[in-house]
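With one protein chain removed, the remaining protein chains of the complex are shown where they sit.
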Amino acid sequence: MPYERLDKDVQMMKAAGINVVRIAESTWSTVEPQEGVFDFSHIDRVLNAMHKADIQVIIGTPTYAVPTWLVRKYPAVLAITPTGQNQYGARQNMDITNPDFRRHAELVIRAMLGHVKNHPAIIGYQVDNETKAYNTVGPAVQKLFVQYMQTKYKSLDVINKAYGLDYWSNRINSWEDFPSTVGTINASLGSEFSKFQRQLVTDYLAWQAGIVREYKKPNQFITQNFDLDWRGYSFGIQPDVDHFAAAKALDIAGIDIYHPSQDQLTGTEISFGGDVTRSMKGGQNYLVLETEAQGFPQWVPYPGQLRLQAFSHLASGANMLEYWHWHSIHNSAETYWKGLLSHDFEPNPTYDEAKTIGQDFNRLGSHLVNLQKTNKVAILFSNEALTAFKWFGFGWGTRETYNDVLRPLYDALYRQNVGCDFVDPSSTNLESYKLLIVPALYAAPNSLLERMNRFVQNGGHVVYTYKSGFSDENVKVRTTRQPGVITEACGVSFSQFTIPVKVALKGDPYQVGAENNRVTTWMELLTPTTAKVLATYDHPVWGKYAAITENRYGKGLATYIGCGTSTAVTEKIVADAVKKADLWGPDQAIRFPLITKSGVNQQKKTVHYYFNYSAEPGSVPYPYGAGKELFSNAAIAKNQQLQLAPWGMQIVEEK
Amino acid sequence: MPYERLDKDVQMMKAAGINVVRIAESTWSTVEPQEGVFDFSHIDRVLNAMHKADIQVIIGTPTYAVPTWLVRKYPAVLAITPTGQNQYGARQNMDITNPDFRRHAELVIRAMLGHVKNHPAIIGYQVDNETKAYNTVGPAVQKLFVQYMQTKYKSLDVINKAYGLDYWSNRINSWEDFPSTVGTINASLGSEFSKFQRQLVTDYLAWQAGIVREYKKPNQFITQNFDLDWRGYSFGIQPDVDHFAAAKALDIAGIDIYHPSQDQLTGTEISFGGDVTRSMKGGQNYLVLETEAQGFPQWVPYPGQLRLQAFSHLASGANMLEYWHWHSIHNSAETYWKGLLSHDFEPNPTYDEAKTIGQDFNRLGSHLVNLQKTNKVAILFSNEALTAFKWFGFGWGTRETYNDVLRPLYDALYRQNVGCDFVDPSSTNLESYKLLIVPALYAAPNSLLERMNRFVQNGGHVVYTYKSGFSDENVKVRTTRQPGVITEACGVSFSQFTIPVKVALKGDPYQVGAENNRVTTWMELLTPTTAKVLATYDHPVWGKYAAITENRYGKGLATYIGCGTSTAVTEKIVADAVKKADLWGPDQAIRFPLITKSGVNQQKKTVHYYFNYSAEPGSVPYPYGAGKELFSNAAIAKNQQLQLAPWGMQIVEEK
Partner (left out) sequence: MPYERLDKDVQMMKAAGINVVRIAESTWSTVEPQEGVFDFSHIDRVLNAMHKADIQVIIGTPTYAVPTWLVRKYPAVLAITPTGQNQYGARQNMDITNPDFRRHAELVIRAMLGHVKNHPAIIGYQVDNETKAYNTVGPAVQKLFVQYMQTKYKSLDVINKAYGLDYWSNRINSWEDFPSTVGTINASLGSEFSKFQRQLVTDYLAWQAGIVREYKKPNQFITQNFDLDWRGYSFGIQPDVDHFAAAKALDIAGIDIYHPSQDQLTGTEISFGGDVTRSMKGGQNYLVLETEAQGFPQWVPYPGQLRLQAFSHLASGANMLEYWHWHSIHNSAETYWKGLLSHDFEPNPTYDEAKTIGQDFNRLGSHLVNLQKTNKVAILFSNEALTAFKWFGFGWGTRETYNDVLRPLYDALYRQNVGCDFVDPSSTNLESYKLLIVPALYAAPNSLLERMNRFVQNGGHVVYTYKSGFSDENVKVRTTRQPGVITEACGVSFSQFTIPVKVALKGDPYQVGAENNRVTTWMELLTPTTAKVLATYDHPVWGKYAAITENRYGKGLATYIGCGTSTAVTEKIVADAVKKADLWGPDQAIRFPLITKSGVNQQKKTVHYYFNYSAEPGSVPYPYGAGKELFSNAAIAKNQQLQLAPWGMQIVEEK
């Protein structure tokens, strides 16, 4: 902060209806300027000011960025990555397994929490921030990995066989010889190392949470600020963290969500990130610990957009919304990641709009928080499949990742207003869904695939894409006809696949026009056994093979998409599956850019959100029981037409 | 292999007519699991099974990929390259000059060969695989290089002068000061180091062959699996190996050839790789030790293509055809480089087509193997010129290499069905050709160029491109008018050159249309002395200079191409040269996609292959004496029209 203005800040926060702030994260060098010398005066000052103003505080542990003295004394705290040892400067540069880092991290956490624990402003704690293993691979980590492998496999013979290490002489004949995985060309070994790295994150967060738990009061929570796969914005499943596993040590899941804005604002990432985070702890409400205010220069919101975004978060089940950050930073690195206030600390259009959000949250919040959502559709994702896809995606020179397969499926649901949850292979609640969407489940154990077969047999619906079921949990390709175990439920098999060049779906079966009817990226040459063919390839040679099939199996239905399809075709396939699962309802009369979300509030009433993600006015029929529009307090009758302003919204609470 | 199925594999191989397999390569970690502990049981098992099935075996020495224990004990076996020391994991990561590597490689070779040498299934040995120096540049290699330089040049004064090391203070005044060439900016020094690295490969293969020769029986051969410049497929002359020199230590040359497929299948790489390999040992038949079956996903062959490819190899003089690999690999790295069998080990369209090839080889093989070919056209290539072109090609920021100059010339011959051989500066048989095509012979000693002049003088025809004769064997630019020594035969000279921008050939002299008439990449501002001008530049300033010339010199003719030309113009120039060399014959009535190849078989009869590299049916006149079509056994009369199915072929054996 360039000059003292805490009182002014608090006053402006209050004016904007802000009732919670997050502090102390990444402040290690300030709170412990030298080893063992602590100074929490900044924290005290802010805590007191906030408490006085009735603003609650989340305390972040300061371990996300290491101080200079720690690096100087223990250079090994900087992680060794495949490109060498990290240098001091950036955050997220440390080896989270390093004993000196751990010891000092624990000391500063204990000192800080011991100091603040009784402060009444605190509602909860955030352990670390956007934690990853940061690709730490040095000798010490390698030692841990070998121990992990010894524990998991006991015998090298098992590993050599399961991973096919004989190939190119990669066989390991003695634990002492176990080479670093940095240079490995063996996808099984490489993928297992990635899994091990994700485990390091889970363990680290559990370790921090355990320390914090010794200090926190029963009414205080522990959270983490997870983040998503980053593609200039929050794009997909986080490759470096097993979110479902890591969230177990927390009381409540937290997330940061950043997304394109202005004419590119669609709400998709808000919905996607919300659905992922809500699913982390089985449908529990979650915290949006960071999202953009002004953000990047290209993200300065149009009038109305900040409001639209804020209520969209609530509509997905968020219970809190925090902006990163309050004011714009004057030096350092994130100077152009602008906060609610610009560098001049003065009111501006974004801050002014935030004030209306605060007022509305104040006024309507009790009808909006703790929204309970019940979805019958889920996306089954898998970090193992994601990692394996990095090794064996669409081939050398291609850039598409697992998330490029997953997101179009999610987007198809979103754009057609089909609410969904996320499940992963550890989920025990698959059976509570009627339809599972399964992108490229490339690596999976037999047990999971057999469970999926039973799911269909028992009446469930599944949509698989290409590259599902191909390899086992060790990324070893199955020796049966593909798609392996799920062939049974899908009623289709193949032995060859190729890259489509000038291939379309024969006869435009989804009536999407020539451009949208093209097959892209990947094509499996499917032969149905019992499946019904939904589409074949339009190609002089491959025309005899099926492209998309569906199969009745037991009481259920399994759809298999054998090739890359356009957005339009993907939407049609998904719509078809939703209909066949008998889930096509009144919300599906509306489609993007008009978006609806719903849930049951604390008053046990159903709340329907209607959002207009467009610069044009919109209008939607309201198909449910009579209710009340919450902003205007206007009565809404069944089948009444709701008018939505550009970037506008309405919220109807059923009676 | 995920499960035991050797008998089944053998049975399927037999069904496909497979009568040779290659084994043991890259298995060091299996056959020597710990230092000095050997286990050849896998090899024995396969040898016995193959022998029982009457399938012959090529044993590869296992040295291509090093085991973990070797790296742990002797970390220096991993080569130091300009980007640092290699890491364990990939194949081809070792320093082939490292004494510990050499010692252990020799031990495992001797142990393996001592163990198997009497097995009757073995027909030959492959030494190592796709051997290179892998850019090894560490201090130990540098020491060898300095010794090499001392031996070659004796005096630093000679080097300083020959290489122009005074420039930018690179002068070396004491052998002790000799710096690593890794950072050198001196193209002469850098090129010499590349030559030295190629020499390491020659020496290494000769060393391995020497060891193997101590064990092999007189009726067994020694080969190597050479490969070509790789551009996602086999593209051009291998930059890292002097093929002609390295092949001297072998009994028979081997090659792997991979190429685009499906609609991109042209047969060019099969022909190119075959011509190069056949030329390595002076026209001797060769082994295709690897080629694609299904290969990459984008290479899955269309029906008929696998057959077309197989017979195309024979038509170029191959005596053996092996697929990489039998079945697809279930783990590791080359999982998506698919074999004859998919991962499911079941018959599939590719395998089924291979069966027909096996049957036809069986039936017709005695008329097809040991094909003798006699060409009057050769391409003169040079590894020295190739390396020098890397330093001084078309200028900073350009990516074209020597092979980008060579391949269009080769392709022009191929597409016009002009058979050719390859010669290099070491070849003693230049004089047996009527036409030599010489791409960018940038670095060459006076002796070679004077020999070329005499070749023309004595009645030979030569086509040179730009950048020929420019520098001497030390990559020192000649101080005479360019193109130096060959000015005499070419009757043309220049002192300036530039990059063409909106330049064409004046008046479209080859009648190829505006697009094809453009000059690209490079243009020398030629002034004829005695040459006839074939084309001048169409440009307001450069219009007074010649672009392409030809010159009668003695009894011969020298064509000089001073600029980059389109495929169409290149074909016309080459056709013109072939005609003027009086080599235009009946085969030239046919052109790509219809391809013809011929040779004399063991029965001393001339065999004519006709291939259709197209999805459309084709038809060619058969201009030779009456014969028999080998597949159908049908009689063929002179001037009869042969019908070629899409991707089809016919083979006519003259009576």
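All chains are identified by letter, namely A and B, in their written order; residue positions are counted from 1 within each chain.
The rule is short, and it goes like this: contacts are C-beta pairs under 8 Å (C-beta built on N, C-alpha and C of every residue); 3 or more make two chains touch, one makes a residue touch a chain.
Predicted, not measured: the structure shown is a model, and the values here were computed from it.
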Task = From the listed residues B:478, B:506, B:532 or B:552, report the one that touches the chain absent from this view.
result = B:478
Query = Taking the entire complex into account, which one of A:10, A:23, A:50 or A:66 touches the absent chain?
reply = A:66
Ask   = Of the listed residues A:284, A:350, A:536 or A:650, which contacts the missing chain in the full complex?
value = A:350
Task = Specify the residue from the set B:496, B:529, B:603 or B:619 that touches the hidden chain.
result = B:496
Remark   = Logged for chain B, residues touching the omitted partner chain are 163-174, 176-188, 392, 395-397, 471, 474-482, 495-499, 501, 522, 525, 540-541
Inquiry  = In the complete complex, the non-displayed chain touches which residues of chain A?
reply    = 2-3, 26-30, 33-34, 62, 64-69, 71-72, 86-91, 93, 232, 262-263, 294, 296-300, 302-303, 328-336, 338, 342-346, 348-350, 615
